[in-house]
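Would you mind keeping the following structure in view while I ask a few things?
With one protein chain removed, the remaining protein chains of the complex are shown where they sit.
Chain nomenclature is as follows: A and B, assigned in order of appearance, with residue numbering initiated at 1 for each chain independently.
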């Protein structure tokens, strides 16, 4: 305290201890522990198979404005192998590690390990809010190195364009050697996305089209049309997703191929189609009822068998959930739910490929929270 | 600063930069780097075998109240494989990742990856304060996914009950296939714990009983009775621990079985017993003398040999240490110590199982600190 200072009863007034630049950072940066943990009971074809406590999700996140024009985001999982990947050199546990620079009021660009900006409400949600992903999302590389541009075209409409690696690992690691297929020198992916708000925000869209170069003259096309309808306490979301893959990137159809002893090469010319719907009804301020249903269809147009059926499998998912929020000011919920999956194969897949119908069920009791720790 | 503002010499008085909710978090959350590093010299049967600098412990921790009624704790090691485990899906490097909700003034419950709340002073100490664990703790899974309830029965007595996975990895990964043993569907563990203070805190207890389901009709029972006596500058702790294992979970007895070429199945019906004592004498405010001694007994009741001795090995540990705290206001200590281990086998273990007595010694010079970095 300065000599002769009077009527000064705290050191604050006198001299702030934390420098102003630090105070700005401390105000703008959030450190978040994204958690989903539960007591999980598993069933297969109606029989109890396994029970355990499980950490479904633990993703530590640091994000915020580190400068008037620069935003930073980093998110890393503690439920995943940390090995740096052969294509992008980043730990596979790291979802996000990028900066976003605000070039003008309407234009920003991003660089680093990004969330691929594809459409669909399902993919847009925080992963901790998902109890089970539909097939396409579950089997995709969703976090990729690259660059992006964002354009805020008007108050209600924005567009983004990304150039990304089409994968995190090399062709060799994912597919091995496939006769007749040559690895591309630059396995590039392009993503175009539209986010719109219409009817005063009652209808919101996240639509995207993406193209991936998987190998020379070998592409994957992915269309995702996400729609969110807001009726106050009742919310309805619907996603349409379609992925056409000249080389089977999801690996589901490849997994149906009979094991003939040698290498099991990736199937060629496959397609995945998905309908996904989510209903939420906020019964009470602290009580939400949710239902998620989805249908995934796997087809193999490129099957060399002349007697083939293109369609091989239809998978169903249905997830009724009760969610309870004990605290008004903290985004922490407890949940109880059932995740049912039914896999139905076509007659061809059963007879020729030897597949069998089956179903699984999971009963869970747990909690979900994006805990702000700083 | 606003125009016309007078007699305002800092921006603090004017407008706090950090929002109040952030200030609360910043006050309540601690970020701690738990470190133990040393210059380590190893001896075996009296001969110098190896010298090196080593990071014995580095555990980064985030903990604190994130809400009036919710406490969060996360701790992760940088001295351990980070692979997510097959039973609980959490990185094996992560000790703790849980929330604790204060339901009422006397009742809380926890969920996530927890510290198994078993008794004993040894296990209750911060791992950085341990120079060498006794056999039972050293060979246990101490951090398990699950749920717990805590009850503050009175000012001096609290109780806790936990339901946990009995391991972090699957039965298959730990034991392989054992003839006659069927993996249990839900490998559950239950822990009951009493923490008491008596005689004005001069005698403190941490007592627990735990039961683990290892396989169908196959259990492990673990009793731990920890006692701390406080005589001011002189402190005395004594733990009694006893683990009865129908399937050898610690693996010590299994390791004594002769290698007969094929699979070495886990020994059945074994027991481990441990006495552990710790004496601390604070000679000067900055100087502490400590002595830790323990005795571990390994027995094999289930040995099929009709001529067996149950008892196979008695292991001794003794650790005299000088600890120096250079700073009054910082919990940082430098230490010099000796860790002696003596392993004595019974005549039966020597003659029939081919074991040999041996001893090891470690001379260390290092530092220990739970460094509060935020």
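By definition in this document, a residue touches a chain if its C-beta (ideal position, glycine included) is under 8 Å from a C-beta of that chain, and two chains touch if they have at least 3 such contacts.
From a predicted model like this one, the values you see are computed outputs, not experimental measurements.
**Q** Touching the hidden chain in the complete assembly: which of A:56, A:108, A:165 or A:290 does that?
**A** Considering all chains, including the one not shown, the answer is A:165.
**Q** Write down which of B:24, B:244, B:301 or B:350 is the residue touching the left-out chain.
**A** B:24
**Q** In the whole complex, not just what's shown, which of B:78, B:203, B:234 or B:358 touches the removed chain?
**A** The single option touching the absent chain is B:78.
**Q** On subunit A, what residues meet the omitted chain?
**A** 10-13, 17-19, 22, 25-26, 29, 62, 64, 66-67, 69-70, 72, 74, 76, 82-84, 87-91, 93-94, 97-99, 101, 111-113, 144-147, 163-165, 185-188, 374
**Q** Which parts of subunit B face the unshown chain closely enough to count as touching?
**A** 12-16, 18, 20, 23-24, 26-27, 31, 33, 35, 37, 39, 41, 48-56, 58, 60, 78-82, 93, 326-327, 329-330, 332, 366-367, 369, 371-374
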